Each structure stands twice: as structure tokens, then as C-alpha cells.
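A single protein chain has been removed from this complex, and every other one stays in its place.
This part shows chain A:
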Amino acid sequence: MVAEISTAAQLKELTTDASKLTVIDFTASWCPPCQAIKPVFEGLANDNANVNFVKVDLSEGTNELATMYSVTAMPTFIFLVGAEEVHRIRGANPAGLKSAIAQHAKPASSA
């Protein structure tokens, strides 16, 4: 399940757990590489229940989250552990996405 957010306040609500991985997809409906990677992102969301997957829709233009993270190209994937950025990927890169999630996600089976 990929939730859509558009404000810093909404992001803050999702990132209260300091060890949880959140992956943000900055995307737009008119951007071909964004649409191409969309099913990959949604598939990863289904397979990684212990990770927050959110999208920020920039179809109508830029917003406060894009400015906050200096996003100038889409798709851009920002990886946060808790509220801290640990990684970002610019461009549609399925392999990069998968390996970054594997690297930064808290193990699902932690007690």
C-alpha cells in the first residue's frame, strides 16, 4: 500500500519510529520513467510490510516536500531511517531500489 502525502507535517507523522525505513517516491503522472517504475515500487510495497512506502505527486508542480529535499528530477527516491535521510536514488532504477531497501530496512522479524 503506497500512501500519498504532500506536506512536511504528514511526513513527520509517518517517521516517528527512529529505526523504521521510509521510502518516498517523488513522481508525476506525465513523466514516463515515473510511470514505468510505478509497478516496481508498488510491488516492493507489497513485499516489505515493515517499510513505509509513500509517494509525493508533483504532476501539478513542485511542493514543500520537493523543496525540502531539493528534488529537481523525477522519479527521485528518498530513503529515510526514522526522520534522517540515508540514501537517495535519482531516476528509474529498479535494481537500485531493491538493493537499497534490502540494505536499509529493519529486519521484519526483530523482537
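To be clear about the criterion, a contact is a pair of C-beta atoms (placed from the backbone, for glycine too) under 8 Å apart; a residue touches a chain by one contact, two chains touch by 3 or more; residues count from 1.
The rule is simple: contacts and distances are computed from a predicted model.
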item	value
Options "Superoxide dismutase", "ATP synthase mitochondrial F1 complex assembly factor 2", "Putative peroxiredoxin" or "Serine/threonine-protein phosphatase with EF-hands": UniProt name of the undisplayed chain	"Putative peroxiredoxin"
Identified contact with the non-displayed chain, of A:Val2, A:Val40 or A:Ala66	A:Ala66
Missing-chain contacts mapped onto chain A	28, 30-34, 58, 61-62, 66, 71-76, 90-93
